[in-house]
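Note that one protein chain of the assembly has been removed; the remaining protein chains are unaltered in position.
== subunit A ==
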């Protein structure tokens, strides 16, 4: 019964979305205040209905109602409650419903906030949210309905894919979607601004909090995915340039560019059309990511061709969204000229170069991700574009972005240069030199250059970001400046962590039986026990590895090799002893003679990845507190 209520609420939400897409916009065109005023309540209505539908599906999972096909295929009575709930979005249908819920949350949030927005503008924004919502709700109802009932319910469900039964992966999709879909608001603001011919400093100030929020969520989503891969896949990799990762990285790159362009627009009334373009592109890339991941096109073009309804539906949605919005952009962008004047080496100029490089990096990731698909479709053979290509092509561009990140905040607005530039860069240059030299000296043979570049960049951005704090009154810093300082420092720490963890990682693989000891990276690791253990819905082989360093007992690592009852699929549960200096990482392999294969890794400063990401998140959230006054100094002389 509750399931049918959810199904009904979902259908109603789709219809109300159609209403939201049509009525307020007609009101805008017909200049009818009554129709325009219907937008906010309709937006809230969509939120309530989609939330009801989602709650109904959660209920079906929690009560293990296997008469619902989706639950029978993806759940199991033995699962802990937490994973019953997270299992809701551990499959195609449920994850699309989560997507729709997040979209509804943002639509509702725009409807309930934004009191300073003009009513017509707000109605247009909500109307466009309604269009996107219409597309996705009909997609769910017509091709991916999670409420489909089964005639003969099974006694037990199929269970969740065991690698998804994990806290990191339970939280990764919601945050990723909050980021992806959060950019829908920037998209709707961009289109509304084009329709209403209101792309100006006020527009930038209205849209900025939404961009910051989406960016912060996407950062968390990507970091959680990376963290999950690190501890779950059993060999401690954290970034693979996998198409699925690239799909989330592309909107992050353009979203980062957008974040900075919006500030320039708010403060200096420059970059109007570029900012709008970025808002459109960022959400389009979010949709592309959804298409790539959800259509199955990545695993095989042929899988897509054999059951095309889902993929084709999203592809049409994508084409309509991207095509329609770019058409509107093409028509209205020529009217977006401003007379803003600034020198090439000003802060504005620097942000433009940074934006351009982020754009080139995005384009490269896009080409690299889609190229194998095109080659295959065109019948030119099968190729792989893997990590080596992306590292070679994209990292130099991102390295240049990091250089700009260090210098550009030190430049003055408009006229460029900067009195304190030399003063701030001198200590930064010294620290950069020391960092690069120590990288060069300490690195193993053959990678000295890389170590020097990586540590030099990290040192440069950290020093150039933090040095100016020494000569400024900290109380006078705006929230925006604090946000920038934290986020840029976070990037510096991430660069350092990537460099250190990649270059100074140590690893060993041994067959160990109980009683054996190995010396590894300054630790003595002894296998004291090898035994069968069991959890709520799995059995496992567990090794107990006691670790000592300089005769001090550091406790035990308990890596497991698990087999989940429901699907009989094995997973590797690594055991990690994590410190700021580095992680001691142990994974259990297959049986070999008396013992088992044990992989031990020393991963120095890997925690820097998560600490840096957390600083970026914190910076983004703190920057929300800044209302962005006009750039200081000389008066504006625009038309």
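In this text, a contact is a pair of C-beta atoms (placed from the backbone, for glycine too) under 8 Å apart; a residue touches a chain by one contact, two chains touch by 3 or more; residues count from 1.
Criterion: contacts and distances are computed from a predicted model.
**Student:** One chain of this complex is not shown here; going by its UniProt record, which of these names is it: "ABC transporter ATP-binding protein", "Peptide/nickel transport system permease protein", "Cytochrome c-type biogenesis protein" or "Ferredoxin-NADP reductase"?
**Tutor:** "Cytochrome c-type biogenesis protein"
**Student:** Tell me which residue among A:163, A:270, A:486 or A:545 touches the hidden chain in the full complex.
**Tutor:** A:270
**Student:** Kindly state which of the options A:22, A:119 or A:375 is in contact with the chain not pictured.
**Tutor:** The single option touching the absent chain is A:375.
**Student:** Who touches the missing chain here, A:193, A:359 or A:409?
**Tutor:** A:359
**Student:** Tell me which of A:150, A:395 or A:442 is the one touching the absent chain.
**Tutor:** The single option touching the absent chain is A:395.
**Student:** May I ask you to list the residues on subunit A that touch the chain which is not drawn?
**Tutor:** So the residues of subunit A touching the missing chain come out as 234-243, 270-274, 277, 299, 333, 336-344, 348-349, 352-353, 355-357, 359-360, 363-364, 367-368, 371, 375, 380-389, 391-397, 445-450, 454, 498-499, 501-503, 505-507, 509-511, 589, 592, 597, 599, 601.
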